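Every protein chain of the complex appears in place save one, which is left out.
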Amino acid sequence: MGFDMFKKILFATSATAASDHAARVAFNIAKSYQSNLNIFHVMGVPTRGYSQVVVDVKTKEEVSVDEDYIAWVTEEIKTYYEKYLDESLKYSIDVAVGLPAREILRQAKTMKPDLILLGGTTGDEDETVYKKSLAGSTLQKVAKAANCPVLVVNRPAASFWGGLSNIVFGTDFSKTSDKAFDFAIKVAKALDCELSVFHALDITPLHTGKMLSQDEIEQQIRESLRKIRARYESRLKELKGYSMDVWEGIPFIEIVKYARDKHADLLIMAHHSRKVPSGDIRLGGNVEQVIVRAGCPVISINK
Amino acid sequence: MHDLLTGLFFWIALGVCLIGMIVRFIMYFKGLSWRLDRVAYTSYPAAGFKGAVRSIYKWLIPFGTYGWRTQPFITVAFFGFHIGAVMIPLFLLGHSLFLKEKLGISFFTLNATFADILTWTVVVSAFFLVLRRMVLPEVRIMTTLYDYFILLISIAPFITGLLARYQVGDYSFWLNMHIFCGELLLIAIPFTKLSHVFLFFASRAQLGMDFGIKRGGMKGTKMAW
Partner (left out) sequence: MPEGKFCNKKPIDTAEGINELLSDTSGNNYYKEMEKLEIDSDLLWKTIQNTCKSRIRTWLEICAHCGMCAESCFLYQVNGRDPKQVPAYKIQSTLGEIIRKKGKVDNKFMRDTMEVAWAKCTCCNRCGTYCPHGIDTGIMFGYLRGLLYQQGFVPWELKIGAGMHRVYRAQMDVTDEDFVDTFEWMVEEYEDDYPGLTVPVDVEGADIMYTVNAREVKHYPEDLAEAAILFHIAGENWTVPSKGWEQTSLAMFAGDWAACKMQVETVYEAMERLKPVRMVGTECGHAHRATVIEGPYWAGRKNGQPPAESIHYVEWLAEALNTGKLKIDPHKRIKEPVTLQDSCNYIRNHGLKKATRDIMKHIVEPGYFIEMSPNKEHNYCCGGGGGFNGIGLFRKQRNIALITKRDQILATGAKLVLAPCHNCWDAIRDLEEEYEIGIRWSFLKPIVIKMLEIPEHLQPEE
């Protein structure tokens, strides 16, 4: 059966070493599933109000953006990814000016991709200035607002996309998680993988408001397992293999541990826009934390 | 000579000065244009009037504005010069008698010692104004011979007046010189930068209306712009 869930992929890249891991995955997926790959590069915001000058994320130099320059950048990107760009790949290259997250979303709005692929630090090279303007990270913003799954590759360890066999799906029983589950099931079916459904019980006192006794913990674990079964098991049975687990601890740590334990090739989670305290990026939501730590690619689903 | 200076020349000088001032004052306001200046002068007479009065009044008070307060040296020199420059010609006893005789009008008169003090203050202040022009680079760069010329004709009646007053040498010579210089000054007023004597009020009134009507006055700002 042909896999047609990723017909159009938007790959946002800085075309620098920072995006190399993501690039490997992007080209890999595109080739494996004959996707249309749009390589998308954002040059940065004009440094002066209405002017044409931007600080190029690649060279860190101030440049004046005009048609010639854009043509040159496009050429540069081609050269950078030369080894991937052969006949078998259907690709296009676009270059835009603006805030990375916004421009990626804008591109996604017109292109309507099936998947957005980001490097962990895509477009955030310009740390000093944009971070501090209270703008939030590219990752967080794209994951929050995108209408399609967002795949993020942060660590080199996560940059492998081979024949998928184990997918881990982390749930918190929200509506968005249900949507993420639909997606996870579809991928698992199409690629014939095992799917492990996981829930992490947050026992940090900050969350629970008190120290839980061991009995209480085990009681809650049992409850959660029941919930998982009730919600997901009927559909999991359609797969060749599945498992369901609940661990307790700090959620993002547990899920990373669990994925490692399961030799997961892919982690799928829902993104919770509202729960993410907007100002603080680093300590942001679970998904961000998982992305930063996971040893495999992570797909975040929002809608 | 003396008769000529206090007769015909005096009338000419006074006439030119007064008529010149009036004409230029009227021309100034006629030359204001709500469209070019981008100020709706006539639409808000109350706001405009308040702005204009505040702008003039505050700037006439020593240290009355932020601008004066930030630069005490020139403020002292300026007021030292100007208080005398305005009071002496109008209220000096000698002038008063002269005006009474010529025009039949007289204002109150200054006590003689006070007049002396004022006059000396004018001269000393003028000295500092000149010094400032020569020493401070930010003033020197703009200063032209014309500026010194204006200072000279402004101060000449004071110097000559003093020489006459203390009867240094030939009294009547200095008195004639003095009257000549004074008349020269009067004639210069409408035609030179000395027109600021009355255009100051016009210019300040304009800016006062500008801010009073358009740039904050109607939003409650009470600044003296």
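Labels A and B are assigned to the chains in the order they are written; within every chain, residues are numbered from 1.
As a working rule, a residue touches a chain if its C-beta (ideal position, glycine included) is under 8 Å from a C-beta of that chain, and two chains touch if they have at least 3 such contacts.
Just so it is clear, the structure is predicted and the values come from calculations on it, not from any experiment.
Touching the missing chain, out of A:Ala15, A:Ala145 or A:Ala200, is residue A:Ala145. Within the set B:Leu32, B:Val53, B:Val76 or B:Val123, the residue that contacts the chain not displayed is B:Leu32.
Against the chain not displayed here, subunit A makes contact via residues 45-53, 55, 64, 66-69, 98-99, 102, 105, 109, 128-129, 132-134, 145, 174, 273-274, 278-279. What subunit B contributes to its contact with the hidden chain is residues 27-40, 43-44, 55, 59, 66-68, 70-71, 74, 78, 133, 136-144, 147, 193, 195-196, 199-200, 202-204, 206-208, 210, 213-221, 223, 225.
The rule is short, and it goes like this: only the chains that are shown with their structure count from here on.
Distance between chain centres (mean CA atoms), subunit A to subunit B: 76 Å.
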